[in-house]
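Missing here is one protein chain; the remaining ones are kept as they sit in the complex.
Every chain is named by a letter (A and B) in the order it is written, and numbering of its residues begins at 1.
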Amino acid sequence: MSAVYSLDDQVFTAFLKYGGLALLKLVLMTPIITICRYFASGITVEESVTGTKIRDKSKHFRPRLERFRAAHLNDLENIVPFILLSFLYVATKPDLGMATYLFKVFAFTRVIHTVAYLKRFRQTIRRLTYVPGIIVNVYMAMHIVRAVW
Amino acid sequence: MSAVYSLDDQVFTAFLKYGGLALLKLVLMTPIITICRYFASGITVEESVTGTKIRDKSKHFRPRLERFRAAHLNDLENIVPFILLSFLYVATKPDLGMATYLFKVFAFTRVIHTVAYLKRFRQTIRRLTYVPGIIVNVYMAMHIVRAVW
Partner (left out) sequence: MSAVYSLDDQVFTAFLKYGGLALLKLVLMTPIITICRYFASGITVEESVTGTKIRDKSKHFRPRLERFRAAHLNDLENIVPFILLSFLYVATKPDLGMATYLFKVFAFTRVIHTVAYLKRFRQTIRRLTYVPGIIVNVYMAMHIVRAVW
């Protein structure tokens, strides 16, 4: 009778909500990178006709692509473990309030983190949005280990 | 009563089929890379006795290893989100026909994509097999978000 994952379970529904948002952000990165790469190379070609401005343009666009790549890898390193941990965390039947709070904090700070990454905010702001995600992950991992051992 | 994941559920069974295939492909990459690396270095050593042909051989083998690494990383970036999204997608109780179709398209295009990557097909062919996987992922993510919010 004790099915762990069920739509009657409010913790699982909360996980679907915020985990779904985080994953949507993750998978949207690839098309965004592709579109930006298309425009970046398009503009480089365009400018190559005009002349000497090429180098400046490429300098302007290359780092932004690098930024997208780095933000994407950073997402993989954080969102993927978050979803995996959440699945196990939900199975330990945690408190609804605490679980919803953790999921909200993670999804919210990750969205801000990506914006901060791409828009080149100060390092301090990015760290403020980066650390909560890691704390959530470590907390959930410890909760799981404590619950089952 | 409403257990989300059950072997009676045909969508979940379809996910096990095609998700299993995609993961099998993913985990087989590592032994394949290892074996190729063994042979690649083996041949380099062998040739080092013969003489000047070393450089050509290493030029021939190095890029292929790079190709394997890149294809592996590309798999991680696409198959891992696909499996995570599928788990959440199955939980939203989608239409069986649509779900099976999405899983089939993803598994099929990923296998073709790896072959195209390693065998150096034209960029056009690789893109044709790359884009469907991303569309499937984005579609599933949007479906999840729409279903629970």
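Heads up, the rule we're going with is that contacts are C-beta pairs under 8 Å (C-beta built on N, C-alpha and C of every residue); 3 or more make two chains touch, one makes a residue touch a chain.
Quick caveat, the model's predicted, so the values are computed rather than measured.
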| query | Of A:Leu65, A:Leu88, A:Ile112 or A:Ile125, which one is in contact with the hidden chain? | reply | A:Leu88
| task | Quick one: say which of A:Leu7, A:Leu28, A:Leu76 or A:Leu128 touches the chain that got left out. | result | A:Leu76
| message | Touching residues of chain B against the unshown chain: what are they? | response | 3, 5-8, 12-13, 16-17, 19-21, 23-24, 26-28, 30-31, 72, 76, 80, 83-84, 87
| note | Missing-chain contacts on chain A, rising order, are 1-5, 76-78, 80-81, 84-85, 87-88, 91-93, 134, 137-138, 141-142, 144-145, 147-149
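Operating definition for what follows: only the chains that are shown with their structure count from here on.
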| task | With chain centres taken as the means of their Cα atoms, state the distance from chain A to chain B in Å. | result | 21
